[in-house]
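With one protein chain removed, the remaining protein chains of the complex are shown where they sit.
We just call them A, B and C in the order they show up, numbering each chain from 1.
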């Protein structure tokens, strides 16, 4: 009996914490038949003048595209690292990158690439590596970007070996010496690599950190949303791609 | 209408993800009239022999007590950094420390101590500092440990300036050169300093990371629990103090 | 016979690498009867106008005063960490700090403060710590600043535990978020803490790094000078205090 009460009180609390935005988002994402990509073809092209004005703003912004590699998002790879819910955001991530390029935002492709021995992967995952194979081993197919994603000239590829894109990498140095003050983050997965990168970015005092809510994903919606909530609580902005591109 | 459907699907997912343990925990914590401290007085004292055997095990374990300072857990301080739900875990934290001491576990008191200028606090919180005052300023009352918590000889005080106890501190060096392989974590608050420290500990390859679920706290129960869930998902153990002391 | 030849060739190479400046410096420092402090009392005071102009420049500069603690520079402490040649630069360091204050430069006092257990000191030095005592133990006299040096309000005290002031400390964060781009470094000792801090500062892309050659010291002049040479070779400026204050 009391366990029912406990449950109800939990649900109540949850309800209260779900704001309109999240409801709207959920509705779109899980009830709309799958398509979560905003229609953008009809967006009116901006005048050259406003683009010039915007370019000043965007030159201090970098987009971090995190872990969008086959072993993380392509079920066909049968990787133990597959993120359920990863594949579905590939088109949104691609679209976010397209917007970033249009705006002249510095695009950084953050990827895991591990030694075939597994010597540079977390110890608790090292059993996945043997015979020169394992998740996102450098040079193997699983380490490639998901189909449809390509690194263009002038964009930066950053190799990491842990959750956070800042852990034991030169990322902060690359960004700060390039005049970057603001970050926009897309990719997978929300509770681990996305969130750790975001919290480190806040600790490293980037002025504005933005996570595009429908260009990031976790294994389950409630995991995604509770992490979005926590990031909002420390000042991170969490628009949809549609809202961000306005 | 569809928004109701969305809500219901969300709740269903939530239900499925709540395992018996969490329900049990919630019931105890929010419905039992407030007391969350396991009764321990009747615990049978262990024989000397088993303690000797255990001591080998515990000599490789450290307990990190995080942010148990007045400005974080004592409402009387009226600090903007107060963690709702922090004060209630002070006794459990004290008890956990007592158990750690009994076992010969290395106790590390992780505290924030900031310069009066605020020059070493996150930029987004720097507006709280002026006139030589602000949350957990070194030397002020708010930076002191909560009443009932004391650093004993042989225990280590580590000063940090960001969420994670490992960020820009010598903590990893202190622990690894002391032969520490396992961490037990208590304190506040779950989504920020606890979780960031935990994820960094995993990235730094500590063999076993344990978060005592009722000796840590967040502003709201659902925040606490969703973060516990995410930590469990990367292999962190999350016993109650009662379970851990067995 | 051949060993004499070897020696001569070594000396020859050394001669060629000693530029006039270093000779001048050596002459002043070891042959002038000890006084290495430039006479400054007769310096004409600058007009208010030029000071205002200068203040813009100096607001982006920080002075790091490194390890000027009794255990490092005061022979009376009988510390195993005493730097021969340290005490003699105390007045020059004091003078450099006075100039920095006059210019509105942000002064950072970098000190070692170790736990009585020695748990946070380099392992190879840990044997110096026992019974709660050891070099620069927090709270003991040896950790205090050398006589004549005082931290004033608005200045920052940074505690480090390794050679480099940037190693496992929030220094880079404090400086960068304070708008600091240039560093001026004084203290002891040249081959270890000074040089490691300088090389890390270069790696961290501070725009201009200056080491005041007669406000830094090593156990022996040739050690001091060879390190000054190496730092010059990576772009560090190495003026005398007299030159820097112009």
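As a working rule, contacts are C-beta pairs under 8 Å (C-beta built on N, C-alpha and C of every residue); 3 or more make two chains touch, one makes a residue touch a chain.
None of the values given here were measured: they were computed from a predicted structure.
Visitor: Looking at the full complex, which residue from C:91, C:104, C:221 or C:239 touches the chain that isn't shown here?
Guide: C:221
Visitor: Just to verify: which one of A:146, A:159 or A:215 makes contact with the chain not shown?
Guide: Going through A:146, A:159 or A:215 one by one, A:159 is the residue touching the chain not shown.
Visitor: Using the document's contact rule, name the residues of chain C that touch the chain not shown here.
Guide: Contacting residues on chain C, toward the hidden partner: 2-3, 5-7, 9-11, 13-15, 17-18, 23, 26-27, 30-31, 122-124, 162-164, 167, 191-192, 196, 199-200, 202-203, 205, 207, 220-223, 225-227, 229-230, 233-235.
Visitor: For chain B, which positions touch the chain that isn't shown here?
Guide: 173, 176-177, 204-205
Visitor: Residue by residue, what part of chain A touches the chain that was omitted?
Guide: On the chain A side, contact with the omitted chain comes from 115, 117, 119-120, 123, 154, 156-157, 159, 161-162, 168-170, 172-174, 177-178.
Throughout what follows, only the chains that are shown with their structure count from here on.
Visitor: So, what's the distance in Å between the C-alpha centres of chain C and chain A?
Guide: Going by mean C-alpha positions, chain A sits 44 Å from chain C.
Visitor: Do you know which chain C residues sit against two or more other chains?
Guide: In chain C, the residues touching two or more other chains are 173, 177.
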